[in-house]
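To keep things clear, I will list the structure first and then write my remarks on it.
In this view, the complex is presented without one of its protein chains, the others remaining in place.
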Amino acid sequence: MHRRHLTFALCAALGCAGILVGCATAPSDAEISAKAAAMLKASFKERGQAKLDRLDQDDTQKTCSEYAGRVPPKDVVDRIEKVNLASIRWPADGKFLGDWKSGEKIAQEGRGKQYSDDPAGPVGANCYACHQLAPQEVSYGTIGPSLYQFAKVRGYGLEIQKYAYGKVFNPEAYAACTLMPRFGHNGILTEQQIKDVVALLMDPASPVNK
Amino acid sequence: MADPMKIRANLVGDSTEVKVLMSHEMETGQRKDAQGKTIPAWHIQTVTATYNGKTVLSAQWGPAVSKNPFLSFKFKGGAKGDKVQVTWVDNKGDKRTDEATIA
Amino acid sequence: MGAVQRRIGRGTAIVLALFAPVVLGQGSVVDEIAKYRAALQDGNPAELWEVRGEDLWKQKRGPNAVSLERCDLGLGPGGVKGAYAQLPKYFADADRVMDLESRIVWCMVKLQGYTDADAKRNPFGAGNDKKADMEALVAYVTSESRGIRMNVGLNHPKEQEAYRLGEKIFFYRGGPHDFGCATCHGDDNKRIRLQDLPNLTKTEGAQKAYTTWPAYRVSQGELRSFQWRLNDCFRQQRFPELEFTSDASVALTMFLARNANGAAYDAPAIKR
Partner (left out) sequence: MNNSRRDTLRAGGGITLLMLLAAAGWLKPGVAAAQAWNKAAFDTKSMDETMKALGGGAPAQSKDIAFFSTPDIAENGAVVPVGITSSIPKTESIAILVEKNPNMLTAVFDIPAGTEPSISTRVKMGQTSNVYALVKADGKYYVASKEIKVTLGGCGG
C-alpha cells in the first residue's frame, strides 16, 4: 500500500505513463474493479429503452459482482438479505394469488426490457428459461431448480404463498447473490403479474401442482 | 451483384466429386416484414453444371431450398486441371457463373 | 474412397435400419441432433464469407487505394496465418490491446485511409442487402488459424490488465435483471430452455466456446463474429448496446480467449 502511494506520487510528479509501466506493482483488485466500471461506461451506448444508467450498480449488484460467483461471508449475506427483505412491497390487499393461466403466459414470455423490445410491448418473467414448471412444457432451462409440484411438496398455506411472492419480488432477500432477477424490486413485473406467477406456483389447479 | 460461389471439384477414383455453395437469400415469399408486408419470393430457379461443355447436372429449385444453398454431386470422368462450371439463374433473372479447377 | 462414398455407406446403413427395426434401437434425440450437426459440417456456408473476405483483403480499397496485405495482425506486416490464435494482444503502434476487429479497423484507417467511423460502420450484416465487409474479413482471417493452437500471451502489462478487466466485466452484474455474463456462463451443465450453456470460467468450456466463433448461424443465415456474440449477449442481459471494438469488448475477449489457450482453433464453424 505504502509503496503504491509512493509510485503514484512519483509518477504524478513526473507526469509519465512510462514510469508507471516500468515500476508500478500490479494494480489492486479494487483499482481494477473501479477501472472496469469506468471502462463499461465508456464502452456502451444507449439504445432504445436501455439507457446508460443500467450500468450503475446498487449495493447488492456491486457486492455480488465482487464475489464473482462465490458465496459471500455470512455478515455480507446477512446484510444483503436484510436490505432486500426490507424493500419488499407486500400487496396492500393481503392477497398473494392471482390467475395461474396468466401466470403461465408470463412464465413463457421472454420479451421485455431488451433494447430490441418494444417499450410498450409485453414484459415477461421468462421463468421457463431457467426453471421447469408445468410438465407439459419440455423446453425449460436448468439454471434454477425445478419448480414442478412447488406447492404440492411445500404446502398451499399462506406462509408459503407469502414466501413465493417475496421470492419473485426480491429473491435477494432469501438467498444473497442468487442468479434470479428481482422482478418486483427492479420493476420488471407489476404486482398483479407477480400474483399471477405466484398462482402458477401455488394454485392447486395449476398444472405445476398436478 | 451476386457474390461468387464456392466450388470444390475433386477427382476421387475415376469420378469427379463436386461441392457447391451459393450465396443467395432464397426468400420463400411466405414471410412478412416488420410492416406486415409480404416479402416477395426471391430464389434460384435453375442450376446447371458443365464439364468440357457437357451438362453433368441440371436442377430446378423452388424457394424451399435453404438460404445460401449447398449442392453436392458426382460424375464419371474428369481430369485434374480441367474446369467444372456452375451457373445459377434466379427468378429475378439475376445469374452467376463460376468455375473450379478439378484437384 | 471419397467422402461422398463413405457418407453413402453410412446412409445405406440408416436405410437398412429402417427396414430392420429390430437390429437398431431408437437413437437418442441427442445422438440424432449430433448427426444433424455433423451433416452440416461438410459445406459450411461460412466459406462464402471466407472467399469474399479474402477477396476484400487483397483488393485495393479506401481513399489510399491499397490492400490490407501489409496489415500487421501481430506477426509482422502481411502475416495472416495463425494470427488470430494469438489475439487479442498489445500493439505498440497503437499503445493498446486489440482484438482482431480492432486491428482490422486500425489497418483500414492507417493503411487504406478510411475514417475511424467509416471503418466501424455496419459491423454486423443483415441479409444480402446489408452485407458486412467486416464479417467477411473476419471470416477470412480466422479461417487462416484453423487447426492452430490458441496461444494468447499475457506478457505486456496492458495485456495482463486487459485480462483482469475482462474478468471483472465477466462478473459485472447490472441492469433491471441483475444479469452478468456469469449468470448464464458460470456453472457446469446448465441450459437456457433447451440450449446448452458453456461454463466460460473453466478451461474446457472457454475452449469449446471461443474456438468455434465466428460461426454461420443456421437460424439467421448469417456469419457471426465473436464481437457479435458479445454484443448480442449484452442485449439479452438487458444492458445498453456494447460498442463495436470498445475497450470493454476487447478486455472481455482477452479474458475468454486467454482461457481458451491450448485448444486447437476450429472456426469459422456452423451453429444452430
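Labels for the chains are A, B and C, by order of writing; each one numbers its residues from 1.
By definition in this document, contacts are C-beta pairs under 8 Å (C-beta built on N, C-alpha and C of every residue); 3 or more make two chains touch, one makes a residue touch a chain.
Every value quoted in this text rests on a predicted model; they were computed, and no experiment measured them.
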| item | value |
| --- | --- |
| Interface with the undisplayed chain - residues on chain B | 15, 26, 28, 30, 45-46, 48, 54-67, 69-77, 89, 91 |
| Absent chain, residues of chain C that touch it | 4, 7-8, 10-12, 14-15, 17-19, 21, 24, 26-27, 29, 32-33, 35-37, 39-40, 42, 191-195, 218-219, 221, 232, 235-236, 272 |
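In the analysis below, only the chains that are shown with their structure count from here on.
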| item | value |
| --- | --- |
| Nearest-to-centre chain - CA centroid comparison | C |
| Centroid spacing, where centroids are CA-atom means, of chain B and chain C in whole angstrom | 27 |
| Centroid distance [mean C-alpha coordinates] between chain B and chain A, Å | 49 |
| Chain C residues counted as touching two or more neighbouring chains | none |
| Sites on chain A at which at least two other chains make contact | none |
| Residue ranges of chain B in contact with chain C within the complex | 3-6, 10, 12-13, 15, 17, 19, 21-25, 67-68, 70, 72, 74 |
| Contact footprint of chain B on chain C as seen in their complex | 1-5, 42-45, 47-48, 50-52, 55, 127-128, 131, 216, 221 |
| Of all residues in chain C, those that touch chain A in their complex | 157-158, 160-161, 164-165, 167-169, 171-180, 182-184, 186-187, 189-195, 197, 201, 234-236, 238-243, 246-249, 251 |
